[in-house]
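Removed from the display is one protein chain of the complex; every other protein chain stays in position.
Showing chain A:
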């Protein structure tokens, strides 16, 4: 079976600094995968390459066997790759409902947005998502007025609203309370299976909660892969995370 996402020897160089160095990675459809790594390991660049924001200097990115490199961001998004950013990015001057209404209509042309009203199914979907992330009572509130946690959840809801096959989630629980973190883990676990989910996170408890295989990135390449317990016991991982902090940019 073709993996849903495959990175082959991807290298990204920023003025000589190798943000990604011969990175290889495979994701099977329906998989839930966690990616960890120290600061500067290239985690966000890795997402930038997949979503088309950064063009690698060499290597290949395949989505369902088709190359992604060179496609503009909105094409990649329409192919079925959704992304949540590290800091919550929602449209602050729009209400929660309208944020989601834009997200469910993923990639409509201007003419379609102007002339075609939102279908009843999509309208219901927006309502379900609002309830799912606990924003039902805040639907008419401007997203800019939400708390940090609510914004994180709204952005996750927007991501789900796009109904992508592959969800790239960058630090979804940063700044969330313990309870919210548990909810988020449950939500992501629920999404996996029907979707492929890749989560980048620093929060080890959260990752353990996900019960997902872990990929450790270090200096732009994969250091090791495996279940959480195995990865945590790996001396190289301990070395990278604990012992060599002075090397981190």
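Simple rule for what comes next: contacts are C-beta pairs under 8 Å (C-beta built on N, C-alpha and C of every residue); 3 or more make two chains touch, one makes a residue touch a chain; residues count from 1.
Please note the rule applied: contacts and distances are computed from a predicted model.
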Identity of the absent chain, which is to be given by its UniProt protein name, from "2-oxoacid:acceptor oxidoreductase subunit alpha", "Aspartyl/glutamyl-tRNA amidotransferase subunit C", "Urea ABC transporter permease subunit UrtC" or "histidine kinase": "Urea ABC transporter permease subunit UrtC"
From A:61, A:103, A:198 or A:212, residue that would touch the chain that is not displayed: A:103
Candidates A:25, A:49, A:77 or A:130 - the one touching the absent chain: A:77
Residue of A:158, A:176, A:207 or A:231 in touch with the missing chain, whole complex considered: A:158
Sites on chain A contacted by the missing partner chain, in the whole complex: 51, 53, 72-74, 77-78, 82-83, 85, 89-94, 98, 101-103, 105-110, 113-114, 117-118, 158, 162
